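A protein chain is absent from this complex, but the other protein chains hold their places.
The block that comes next holds subunit A.
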Amino acid sequence: MPRLCFPALGTIAAMALRRGQVRQNLRRYLFNPSRSISSSAAYNIEGKNDNKSSKNELELAKFAAMSDTWWDSEGPFKPLHAMNPTRLAFIRSTLCRHFRKDPQRPRPFEGLSIIDVGCGGGILSEPLARMGATVTGVDAVEKNVKIARLHADLDPMTSTIEYHCTTAEKLVEEQKKFDAVISLEVIEHVANPAEFCQSLSALTISGGATVVSTVNRSMRSYAATIVVAEYLLHWLPKGTHQWSSFLTPEELVLILQRASVNVKEMAGFVYNPLTGRWLLSDDISVNFIAFGTKFDQ
């Protein structure tokens, strides 16, 4: 029983977070009737061909106001702040191993260029910069990028991060390349995950690393994300998630493989409500993260 309900709770929390992290994107795309035919850059809020309804404008304004609370670790995104170290622990261990960096050093990522696709307020970008990486954070939402910029400037260790309001596709067009490409909790909100993975892969140097996290399409994730988070707790408006568009780990591995990325490691996240900590686990039935390496086509 606890094994069943801990990850479920985790997902509820993750849902609440995700609402913040990519909420503008998510709204835009989930309420956007044209999403099924739009480009893979589903998080592109500034998309020029979108028909902006007044409802979306309202939603956006509300979310923009909420963005100021992004960085309050005791605020509404507390669970996200709690989950962040766990995601980073996975990234640290996989990237250190892949790039042969010493994990005992405080700044093991020195010399690595990393892009955080869908960076939101910069909650992942900043720790990566403190770990020594040269970080680029991109988000399609102007407001997110501004918040991230303002916050990163508070600390000299993170003020080197380059934030841009753009999309992965545009960067591909500009032929940008990075040692590691990381996109967490974004792919479940894009219209075409396969194309999105192609973009992530195109941004990765040959022999570089790609890290993606998302929510599984399982009965438990259905229970947690749709039934509990949307219908029982009303943490999210009904219809926020399209469970059918979630990816299973097998599907993610497959589309990454087709995009020339070999998935080498995968882990699940489970939440322990007693300690308030997220743990890495073999249980990938709800939240999971995948690390892959780019091979030459």
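Just so we're on the same page, a residue touches a chain if its C-beta (ideal position, glycine included) is under 8 Å from a C-beta of that chain, and two chains touch if they have at least 3 such contacts; residues count from 1.
Heads up, the rule we're going with is that contacts and distances are computed from a predicted model.
Trainee: Pick, from "Transcription factor SKN7", "Bushy growth protein", "Ubiquinone biosynthesis monooxygenase COQ6, mitochondrial" or "Cell division cycle protein 20 homolog", the protein name that UniProt gives for the chain of this complex that is not shown.
Mentor: Answer from the record: the omitted chain is "Ubiquinone biosynthesis monooxygenase COQ6, mitochondrial".
Trainee: For the chain that's not shown, point to the residue among A:104, A:175 or A:244 touching it.
Mentor: A:104
Trainee: Which residues does subunit A use to touch the chain missing from this display?
Mentor: Output for subunit A: 68, 71, 73-74, 78, 81-82, 84-85, 88-89, 92, 103-106, 126-131, 145-147, 149-151, 153-156, 159, 275-277.
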